[in-house]
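The other protein chains are all here in position, but one chain of the complex has been omitted.
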Amino acid sequence: MNTALLYALVGAGLFFLGLYALIVHAHLLRKILAINVMGSGVFLVLVALAARTGEAAPDPVPHAMVITGIVVAVSATALALALALRVQAETGRAELPEEPLE
Amino acid sequence: MAREPGGEKIVNPNPMMSNGNNCQRLFRLLLGLLLAVLAAGLGYVLSSLPSPAPGLSKPVAEHLEASGVSNPVTAVLLNYRAYDTLLELGVLLLAPLGVWSLGVAARHREPLVDPVLDMLARLLVPMLILVAGYLLWAGAHAPGGAFQAGSVLAAAGVLLLLSGWWPGPAFSGLPLRVSLTAGPGVFLVAGVALMFAGGRMLEYPPPFAGALILLIEAAATWSIGITLAALFAGGRPVAGPHR
Partner (left out) sequence: MLEFHWQAILILLPFAGAAGCFLWPQRAVPLGLFVASGIVICVIGAGWQLAELGTQRYAVGGWGAPLGIDLYTDGLSLLMLAVTALAGLGISIYSSGYFSHERARYFWPLWMFLWTALNALFLSADIFNLYVTLELLGLAAVALVALAGGADALSGAMRYLLVSLLGSLAYLLGVALLYHGFGSVDIAILAQRVEPSPVVWAAAGLMSAGLLLKTALFPLHFWLPPAHASAPAPVSALLSALVVKASFYILARLWLEIFPFAGPGPALLMGLLGAAAVLWGGVQALRQTRLKMLIAYSTVAQTGYLFLAFPLASVTGWTAALYMLLSHAAAKTAMFMAAGNILYFGGHDRIADLDRIVQRLPLTITAFALAGVSIMGLPPSGGFIAKWMLLEAAIRSGQWWWVGILIVGGLLSAAWAFKVIGYAFTRSEAPHDTRKIPVVMEWSALLMAMLAILLGLFAPWPLALMEIGSPFDREGSG
């Protein structure tokens, strides 16, 4: 097993770990963190496998994609945090109502 | 609230709910097992990928000369796939827009009159700006670039906000909005201008590519820094006391 694959496997693990946390935790902050862990997992898979060029320099395209992905993730996280604060201010709880259907 | 028919919960266990009992523990156990199986499957898939796989590193290197920069990541971000980056700066402008629509910045952080923090800010902020400038410049040939520089600039902004240096009303109106829009704005203008100059959208003529990329990156660095700091403030700015 080479290093690139090892990191990629960690990335896959993080993705599913984050998914588990996203589903089981009710608190919005935990859900937002879970999404971020999932995102990091995906980015890790993208970047790690870029090292398989067979040369010293990795493939730059996935690196650029990850920078794009990180910026998107930052924006999404900022919006999510602001929204979570508003939900808490409005409903008194930092959780989503249990029954989404009226 | 209308009750759901009893069958609904069994057929479609809503993952977003939590009932503290054994049923929930069983659900978590089964979910964990299911996800572990999926993770193992994904692991198998990852290990089945061919190696070595050059990806696009060869064409990236071949056209590096014409891209205007010698750092391949910057070439991909600002030239080959510049269109992605343009849309991504759109996402970055969208974030403060969405956050501002939700409410005003909570100025719950009392302006700290901590002399140590104040000193630190005075000392660090010029340094951070200098580092940001260096990273922006270095991005053309070494790791660095607009996003890294912008993040460092944002760190300076956050430090200023924490130590009570909130922007005054003179900045929080149009000047702030212009700062947020500058990055995508310059990019957009470049894209359109190049189109009417005979090329395709975002097609840089090789002799000017380096200069154009630096111009776009400089505007983007400023916007990214201000955007991230504005997001840290957590809402739209309000006119108020300032230093």
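Before moving on, here are some points about what is shown:
Just so it is clear, A and B label the chains in written order, and each chain counts residues from 1 on its own.
Here is the rule we use: contacts are C-beta pairs under 8 Å (C-beta built on N, C-alpha and C of every residue); 3 or more make two chains touch, one makes a residue touch a chain.
As the structure is a prediction and not an experimental result, all values here were calculated from the model.
Where subunit B meets the omitted chain, the residues involved are 2, 11-12, 14, 16, 41-42, 44-46, 48-50, 53-56, 59-60, 63, 79-84, 86-88, 90-91, 93-95, 97-98, 100-102, 174, 177-178, 180-181, 184-185, 188, 191-192, 195, 199-204. Considering the complete assembly, subunit A touches the hidden chain via residues 15, 19, 22, 28, 31-32, 35, 38-39, 41-42, 45-46, 49-50, 52, 61-62, 65, 68-69, 72, 75-76, 79-80, 83-84, 86-87, 90-91, 96-97, 100-102.
To be clear about the criterion, only the chains that are shown with their structure count from here on.
In this assembly, the C-alpha centroid of subunit A lies 14 Å from the C-alpha centroid of subunit B.
Put simply, subunit A touches subunit B in their complex at residues 1-2, 4-5, 8-9, 12-13, 15-16, 19-20, 23-24, 26, 45, 49-50, 52-55, 57-65, 67-68, 70-72, 74-76, 78-79, 81-83, 85-86, 96, 98-102.
Remark: subunit B residues 1-2, 4, 14-18, 28, 31-32, 35-36, 38-39, 42-43, 46-47, 49, 51-57, 60, 72-73, 75-77, 81, 84-85, 88, 91-92, 94-96, 98-99, 102-103, 147, 224, 228, 231, 234-235 touch subunit A in the complex.
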